[in-house]
Every structure is written in C-alpha cells, then in structure tokens.
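With one protein chain removed, the remaining protein chains of the complex are shown where they sit.
Naming follows writing order (A and B), and every chain is counted from residue 1.
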Amino acid sequence: MSFARRFFSRPTAAVGFVVFLAIVIIALAAPLLFARGPFAIVGMPLLAPGSPGLPAGSDVLGRNMMIGLAYGARVSLLVGISATLVATGVGILFGAVAGYYGGVVDDLLMRVTEFFQIIPAFVLLMVLVAFLQPSLTSAVIGIALISWPQVARVVRGEFLTLRSREFVEAARTLGMRDTRIILTQILPNALPPIVVISSMMVGNAILAESALSFLGLGDPNLLSWGSMIGGARSAMWVAWWTTTLPGISIMITVLALNFMGDGLNDALNPRRGR
Amino acid sequence: MGLVSIQNLTVALPPGADRPKAVDDVSLEVGRNQIVCIVGESGSGKSLTAHAIMGLLPRGVTAAGGQILFDGVDLLKEPPGAMRKRRGRDIAMIFQDPMAALNPVVAIGRQVTEQIRAHRAISEAEALKQAGALLGEMGLKDIESLLKSYPHQLSGGQRQRVMIAMALSLSPQLLIADEPTTALDVTTQAQILKLIKRIQAEREMSVLFITHDFGVVADMADSVAVMRHGRVLESGTVAEVLGNPSHSYTRALIAAVPRGESQLPPPPDVRPLVQVNKLTKRFRRGGMFAPGKVNTAVDNVSLTLSRGETLGIVGESGSGKSTLARCIIRLLDPDAGEVLLDGADIAHMKPGELGPLRRRIQMVFQDPFSSLNPRQTIGDILTIGPRIYGEDPKEARARAADILRLVGLNPETMNRLPHEFSGGQRQRIGLARALMLKPDVLIADEPVSALDVTVQAQVLQLLDDVRQQMNLAMLFITHDMRVAAQVCHRVMVMRHGKIVETGPTRDIFARPSSDYTKALLAAIPGRQVR
Partner (left out) sequence: MKLHYIFMRLVKTVLVAIAVVLLSFFLIRLAPGDVATVMAGQSGYADEAYMKSLRAEYGLDQPVPVQLWKYVNAVAHGDLGMSYVRSQPVFGIIMERLPNTLLLDAFALVLAAVGGIWLGSLAARRPGSFLDNANTILSMFFYSVPQFWLGMMMMLVFAVWLGWLPPFGIETMGADYTGLARVADVALHILLPGTTLALYFMASYARLTRTAMIEVADQDFVKTARAKGISERQVARRHILRNALIPLITFAGLQASILVGGNVLVENVFSWPGVGTLAYEAVSSRDNPLLLGIFIVTAILVSLFNLVTDIAYSLADPRVELGQ
C-alpha cells in the first residue's frame, strides 16, 4: 500500500537500495579508513589479490587497488549525482515552461533538443571537457549539458498532457496564477516520471564519467574507476584484476541505481507496472 | 429449448480484486430468433457474462462454476481448439468502441477477409468479394475504396457497420453486442440500432445485447434480464419487466431514465446576467511546413442567460458546445465577439482585470476522474479557491464543511484523497469546489455523461436544487436530449459550431422547427418507455 512497501516488495529494488547504501558509506568513509590516499605506492606492482595487505591486489604502479576502488566510488557518486541534479534542474525549468506555455519557447526548446540529437553526444562531451580542461567540474558541466534535454523532453511531455487535464482547467477557472498552477497542480503530478528518469540518469552519468576517465579526460588529481581501467589497459593481458575489479565496481553501482529506478517506477505508478 | 442456456454461471475474479465474484450464480436463456438484452450499471457483471460465452475472459478471470449450453453443448467444457473454431463461426461479438476494436494498421478489407479465411478455405480474392457484399448489405457505400481504407479514415458509425459486417461474415447463430452504441452520437446510435434489428429479423438469428440504457432495451429487446452486483435480479419479456417491474432496483433504474419530456416551466423573463454576442472561435492546425487548416469551432454564436435559469446547449460531438463553454469562462480566448457579464465584456479582458471577475463564473467538469487533482485532499481542493481571494483558511474550511453537506457528502471526508470516492461523489466534490466561490454563473460541461443512470439522476437533481437555492444562472452542456429536457428551461441546439435553433424546452420538444432537431429527437432511444 505505502510507497516504501511497494518499493521494497520488488527484490531487485531492495537489493539495489542496500548495495547503493553500502557504496555511499564506503565513499564517505574512504578518507577515514585510508588516510594516505589512493596514489600512495605500497609495494610491488601487479601483485595478485590476496597478497598480504592487498585484498584486491596492486596496480601497475604498485598502488593498493582496494584504496583506489574505495576512492573511485567518491568520484563516481559525486559526478553522477551532481551532474544529474544540474541536468534535472535545468530540464524541469525549460520543460515546464515549454510544455505549459507552448509557442515560441516550446519551438525553441524543441530546436535545441534536436541539435543535441544531431551532434554525437559523446564527441561533444569529449570536446567540452577537453577544452574546459579535464576536471571534476568540467565533467559535471559536460555531462549535465548533454543530459538535460532528455529531462526537458519528459517534463515537457508531462506538462503538455497535464495542462489540459480538467483539474488544471478548474484551477484556472478558480483564478489561480500560472506559477502557482505549475508549482501546486502540475509539478506534483509530473514528479513520478522525473524521479524515475533522474534515478536512471545518475547511472548514465557515472558511465559517462568512467568513459571520460578511461580516455584520459578525467580529473588528473583524482583516481576514478574509469582512469584505473584506462591506466591498466596494457596490463590487462597479464593482470586481469587491474581492469576487472574497477569495471565490476562501476557495473554494480550502476546496476544498483537502475534496479532502484525500476523499483521507483513501479512504486510511483502502481497501475503502469508489470 | 433456446439457443443459449446459461445455468448457474459463476465468474471468479483474481485474488486481490475488490470482490471475489464478478458473476454470481447467473441463469439466463437466449431463445432462437430473438433479441435478449442484459441491462445493468457498471460493475453489474453484464459484460463479463457475455465474454464468458465467447470464452474470452480476461487473463486471471475464470468461469468457476455453472454451464453455458450452446445448442446443447457446454461451452465451458469445450477444448480451446474447438472453442476457437466456434468463435466467429457460431458466435460473433461486437464491442463498445469500434475505433479501438479495429486494428489501426490493417486495411478494412483484410480485417474482414481474415475472419472469413480463418474458417473457410477460400482465396483472398473470393473472400474480398464476399466482404464487399457484406459491407454493402450493412448500408455502406463506395465499397471498392472502403476495402482499402484504414479504420481512422472512417466515421464512428461506418466503423461499427464494418464490425457488424465482420461479425456476420460467417452467418453465426448468435451475435453478442457489448454496448455497441455507447461510444456513438445519438443519431448514429439510432441508425446502428435499426441496422442490428433489421439484420436480426432478416437472418433470423439470436442477439444478446448488453446495455446500460433502458431506452435502448425498450427499442430492441424481446426479453430482458436486469443485472446488479453480478446477479440477475429479474428477467422476462420486455412488456413484463418494463411494464411491471417486480424488483425495486429495476423500478429505480426505469425511473432514473430521463423522460425526454420537459418538466420545467418556461423561464422567468428577466434582465440577462450573461450576454454572449457573435462569439467566434477558430482553431488552426499545421506547422512550419504544412499549410494550415482552419476549423471554425464556434461560429457567430449569441445567447443570453438570466439568474435562476438553466440554458441547455445540446449537440453531438464536434458541434462546438464545449468550446463555446470554454470561451465563455475564458479557458480559451475567443477570436471575435463579446461575453458580457453584468454588462462588462470579459472576452477580451487582460488577465489582471479578469482576475476578480473569474470567481463569478465557475464550472463543473465532465470527467470525474481527471477533474480533481489526485494529490490534493478534498479539503485543499475546496479551500484553495477562496484562499486565492484572501479568505482566512480556517473560515474557508468551515464553509467547505457546510458546502460538502449541501452537496450531500460527509464533511469528515475532507482529509481524504479523490481516489477514495466514487464517480458520483467526485462530481459532487467538483460542484462543491465551484460553489465555494459563491459564483453567479455555473457552467456544467456534460456533468453526468460519465455516470451510471441512477447516479446521473441524483446529480441532476442536486444541480437543480443548488441552482434554485443559490439563484444561479446555469449553462448546461450535454449531448443527451433527454437529460437536457429534465433540467433546462431553455435549449439551444448546436451543430458544426452554429446555432440550429433555440427556444423554451417545451416548445423545442413539442414543435422542433429544424430538421436536425427533429432527427435528434427521433433518435432518442425508448421514447415509448411509459
């Protein structure tokens, strides 16, 4: 009946939530547990997992992979969540205005989203990050920039259908002002799909960040899962764990987010699911 | 012995449904060469009974007991393969909404031949010939191009004729018609009813006709069964059931059917409160690269409305009646003409000037399920209007309780959400929301068309009471002449955006001057009910 019960009644959603929570805790605790940071060299390079003090082995430079994995979670979550927040905020703003008012704003928004569909998104992202100089901020800006049109389209669609619903018409005949109609009548009803798409978007943003770092376009001062894989490309043939473990970390994180998104979708739209 | 004999049929709903059984111990006979109507309101189990005969119950819904004997064979025991062969060949079915019931991406011809060829080994060309002949028999014209058309290119009536042609293509012994005219306009409904009656007589087949409308029953049925909550309350010949109903529910249902006779006296002749002059509204379609088409939805319409009076605007779909209402209340901006409220033209006011005047005209909407914000409590829905105009929230809440009582609801329901209420209750809440602003004018846009007959009667009564008590000027939009006759002092008939004729309800019903109004009146089903 309740939202939480509907969410947790899906086993995948429950697992996703627990796993995601664990990753958040690891990310927050990393500096406390491993004060020396991920770049410290602790021993011989390419030691297999299970070597003394190295449960996840060591990498090409002899750094503790486990510390790297823990710190990598910080970068992934930080970029994933902030890029999504920015993209969702911008997307809601433009989508709401375009969907509610239509007309010129709507035309303009549609042209802009078309532009983003026509330009290869990842190339654009690379260009932006490369030209802004690779950093955490540029990754967030770049990913938000290629992601917001998606939110805007969804929000616009929702507003377009909701604005002709009779309860919105009723609010207008009561004499309610547009801003208030948007905020109190339409937005609460448009939130479920926005929440769902945002939860999925965090996952996609994490994937995009890892891809950037993999290509060497990540923040050079931070170790992220993507850059761990990118740095270990040459060692892949001899030391499987150097590429496999960070990859699995990305996968688990994104999978947990997507499972949660699916659960949210069901919990927020009890009729639509199945 | 009849063609179909249903004995003690029970249909079980899946666990977790609002009730365990949709059909409960139903027995029913359909004789050869006769039309049997099952009449009931939503949730009565009438439609599932019909689907059980076809062996087409929805997933999870099962026939849990009883028998359906068709020509002596129990259909519930037929293996799926044999049942499939019977469908279309022995028993055919048509549905409520012919637009939804036809595959949108397959040409009409193929949809008919598909059925023929599923049961008979003949060539596509041969089947197409038969299909063409059938469509002709249904009164359709221009068969050649019709066979190549797609459903969206036809009118509602044409589509239902195609459905009927398809159903009859293998000369079944039984035709099941599940509310086949509910989605159609009145005049089209009359034609389709006539067609079904004609075909039945010509082919001497049996028809099981599902409906909610006693008017239709009176026109169509040889015998009738009344269902409620999954049970048959009474059955018999039409004369018996309509003339001498034994069950109180049947009596209530019959009494609730609007009579189609005006009961209200002509309006008092007073200075009009609302005056609409030469109002016109056009819609443009098409974008940057497509030449725009202009559709004049409301064409030069004038009307007056006084306090204490109800003016009915009657028209079929596409007549512009709802657009007219939305222009008057300024949900749409009219292109030309004026709307005078107490002499002030509100049609062209800027939002700032309009603001304070808005509360004087309020509206009750058609769809009880979309007219209330699903995420606000009833209390919020009712008080949000007054709060916009600066009323103290506490005071507004107290008034909301009074108004809930006025519309027949318990004030303690204020903390509930809309989904906890039935359709009729929601319409009451919608009315209460409008009344909270103490309006002078109330526009009711098809306020009862989504409701069951008995609920319809209650809501209509309530609207009329409220109008009298609060001395409202009411504009009542409807497609249903019978409903209009019940609550309106005057009636205005619209078609294609224009006024066809207007006058006191009694006069229009007694002496319609235009052919269109005459046709509308003639199309009212069951004029002979009492």
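FYI, contacts are C-beta pairs under 8 Å (C-beta built on N, C-alpha and C of every residue); 3 or more make two chains touch, one makes a residue touch a chain.
In this text, all values refer to a predicted model and were calculated from it rather than measured experimentally.
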Touching partners, among the displayed chains, of the absent chain: A, B
Per the touch definition above, residue among A:Ile23, A:Leu109, A:Ala144 or A:Ile229 touching the missing chain: A:Ile229
Touch criterion as defined above, residue of B:Asn103, B:Ser123 or B:Asn244 at the omitted chain: B:Asn103
Where the unshown chain meets subunit B, residue by residue: 54, 56, 84-89, 92-93, 95, 97, 100-107, 114-115, 118-119, 150, 152, 163, 166-167, 289-290
Absent-chain interface as seen on subunit A, which is shown: 12, 114-115, 117-123, 126-128, 130-131, 133, 203, 207, 210-211, 214-215, 226, 229, 233, 236-237, 240, 243-244, 247, 250-251, 254-255, 257-259, 262, 274
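Note that only the chains that are shown with their structure count from here on.
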Computed distance of Cα centres, subunit B from subunit A, in Å: 47
Interfacial residue positions of subunit B with respect to subunit A in the complex: 326, 329, 331, 355-356, 358-359, 361-363, 365-367, 370-375, 384-385, 388-389, 430, 433, 437
Subunit A - residues contacting subunit B, complex: 165-167, 169-176, 184-185, 188-189
